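A single protein chain has been omitted from the complex, and every remaining protein chain is retained in its original position.
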Amino acid sequence: MKPLKSLKIVSIHIFIYAGALLTVAPFLWMVLTSLKGLGEILAYPPTFLPETFHFGNYVEAFRTASFGRYYLNTFIVAVSCTLGQLMTCSMAAFAFARLRFWGRDALFLLFLGTMMIPGQVTMIPTFIILYWLGWIDTYWALVVPGLASAFGTFLLRQFFLTIPRELEDAAYIDGCSRFGVLWRIILPLSRPALATLAIFIFMYFFNDFLWPLIVVNSEEMRTVQLGLAVFRDRYLTQWDLLMAGSVTATLPILLVFFVAQKYFIKGITLSGLKD
Amino acid sequence: MQSGIPPTKMDTSKQRNRRQKIRFYRREGMSAIFFLSPTMLVFSVFILFPVLFSFYLSFHSWNMFSSERTFVGLENYHHMITNPEFWQVLKNTAIYTFATVPLSIALALAVAFFLNKKIIGKKLLRTAYFTPVIVSAVAAAVIWRWIYDPSFGLLNYALGLIGIAPINWINDATAAMAALIIMGVWKSLGFNMVLYLAGLQGIPEHYYEAADIDGAGGWLKFWRITVPLLGPTTFFITVMSVITSFQVFDIVYVLTHGGPMGATKVLVFYLYEHAFKFFNMGYASAAAYVLFAIIFIFTLLQIRYGRSKVHYTV
Partner (left out) sequence: MKRTVVLMMMLLLLWQSACQKGEQDRGSRTTVVFWHSFVSSTIPAFNKLLQRFEDEHPDIHIKAQYIPSGDALIQKLITAIQSNTAPDISWIHADYLEDLVTADAIYKMDAFIQGENGLSEEEMSDIYPSLKQLSSWRGTLYSLPMEATNLGLLYNKDHFRQAKLDPEKPPATWQELKDYALKLTLDKDEDGTFDQLGFFVPIYPASGPLNGWMVWQWFPYLWQAGGHVINPEQTRVLYNEPPGVKALTLWRDIYKALNLKTFTTDYDIAFAAGRVSMAMDGPWNLPRFNKMLKNMDWAIAPLPQGPEMKATVAGGEYLAIFKQTEVPDAAWTFVKWVIQPEIQAFWSIESGYLPIRSKVLEIPAYVTYLDENPNLKTYVLQLEHSKAPRPFDYYNMENTRAMAQAIEKATLGDVDPKAALDEAAVKINKLLKTVERN
């Protein structure tokens, strides 16, 4: 190997590792803080590693509320929304990327446009509709509005556009239906995009605070993020407990991401096209 | 391959059977209804209707508690554009957006590009870069507040170690905006990186091989192959980043509270306080539509710009 090339490789590694360290530092700090006693949290200059590992914060945080139940609710909602949205978004994205129909571009712009209105002003009408449907304080209220999204449709459409048509044409000639083409050809080819979208949707619903806050009243329906709010009053923040709670709320998704990486990175994308 | 909203004409492959094609296209309208109906059902009830309703509200005065809504015409819009605070807020939002979006996209592309190469510990690195996306906005803002804190903060301590004088991240107008931007880039970098990584998977290896044969260098390949072929991804990322940056709220709400003296007050924060502090949903809705108009114009510009770029067909 030429020395110049190995120098380049080393510098790339340094750049990428330094960046990663900077990026992950706040989260690491959060984890370390959550393991410190309050006295140590307040020390200045700050200590890096906890003097003694203080798991009491976790115990205390979990004792304060029924987090087990909150996790169950959150998983139910996040998984339902993820599956539902993958379905609706890939169908809609297929229509926008592959079909020609009257008003397509205008409809697509309308989709994009709705994302530009902040949720803070649409919250109340949405709530009232759910009330009419009798869904307040149920899973329906948490899940159904999340079954479609302009974001997901937009994302998948952009990816579908990058898939060459040759494969589909062949399938059509073989007598495949449009749904068949979507299911058997486009979706398998879009695995990285679908996996990416899946983690985004899952994460969004896992971390959502405002919407569950509005539609949930009873203790049994609460989600993890609502549970964490109890540590953060208007006037005071219980740092130690909030940190411990936030770390436990972050770890599941981090784990999902770590494990699911292969799906959206090492996709079998376009391998059929290499000639 | 096209970036942006594609011209409706599809590529015409000559080998294709013409007659079959005509028959097929005729049924596209019906198919479209089938493919769009699940989304449209949910979309029109839970997204479109509330959006249109808030448009209606923007011409009214409504405190949200009562059932009474008074029609006020364009008064909300008029008040807004004659209010100097609104223009200040708009300026703050623009500063935040135009600093965060390019920084985040450029860094994300660089990181994704390198992570797509032979790097030791890829899995761990990807997870590291993605972590900020996963941490909920509130938890993230809480930890950053702690990091930025002038008395206890890690950041000033770390800066002190390398000989930089403490920066007043919370109480100095410029520094507070910088603090927001740093956090904004931090939070969105991993999101854009993942999208770029997925986009990079879609670039067939043979393009690079062909370039190698022509003797093209690394930079040239990056600019001539990677960047153009990532067109649709970049378009998506730019549109989404502009939308989310113009709508930045959570981190402002928890990190700076819009201070000091309004220096980090952004548009959604502004409309939020009009809605839930002064209980004027009509005015808040009007502000939302001004925001909409601004983002919409930007998106149209991006579509135009995206279209004029060279398209590569596979």
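Annotations
Here the chain labels run A and B in written order, and each chain numbers its own residues starting at 1.
Here is the rule we go by: a residue touches a chain if its C-beta (ideal position, glycine included) is under 8 Å from a C-beta of that chain, and two chains touch if they have at least 3 such contacts.
It should be emphasised that the depicted structure is a prediction, and the values quoted were computed from it without experimental measurement.
For the chain missing from the display, the contacting residue among A:Leu21, A:Leu42 or A:Val59 is A:Leu42, taking the whole complex into account.
Touch with the hidden chain on the side of chain B covers residues 63-67, 149-152, 166, 168, 170-171, 253, 256-262, 265, 269, 273, 276-279.
Against the chain not displayed here, chain A makes contact via residues 38, 42-44, 64-65, 72-73, 75-76, 79-80, 83, 123-124, 127-128, 131, 136, 138-139, 210, 213-214, 217-221, 226, 229-239, 241.
One rule holds for everything that comes next: only the chains that are shown with their structure count from here on.
A separation of 15 Å divides the Cα centre of chain A from that of chain B. On the side of chain A, the complex with chain B involves touching residues 9, 12-13, 15-17, 19-21, 23-24, 26-27, 29-30, 33, 42, 44-46, 87-89, 91-92, 94-95, 99-102, 104-105, 107-118, 120-126, 129, 144-145, 147-148, 150-151, 153-155, 158-159, 161-166, 169, 172-173, 178-179, 182, 192-193, 195-196, 199-200, 203, 207, 209, 225, 228, 232, 237, 239, 242-243, 246, 249-250, 253-254, 257-258, 261, 264-267, 269-270, 273-275.
Contact residues on chain B toward chain A in their complex (touch as defined above): 1-2, 5-6, 8, 10-11, 13, 16-17, 20, 24-25, 28-29, 31-32, 34-36, 38-43, 45-51, 53-54, 57, 64, 107, 111, 114-115, 117-120, 122-140, 142-144, 146-147, 151-152, 154, 157, 186, 189-191, 194-195, 197-199, 201-202, 204-206, 232-233, 235-236, 239-240, 243, 246-247, 249, 268, 271-272, 275-276, 281, 284-285, 288-289, 291-292, 295-296, 299, 314.
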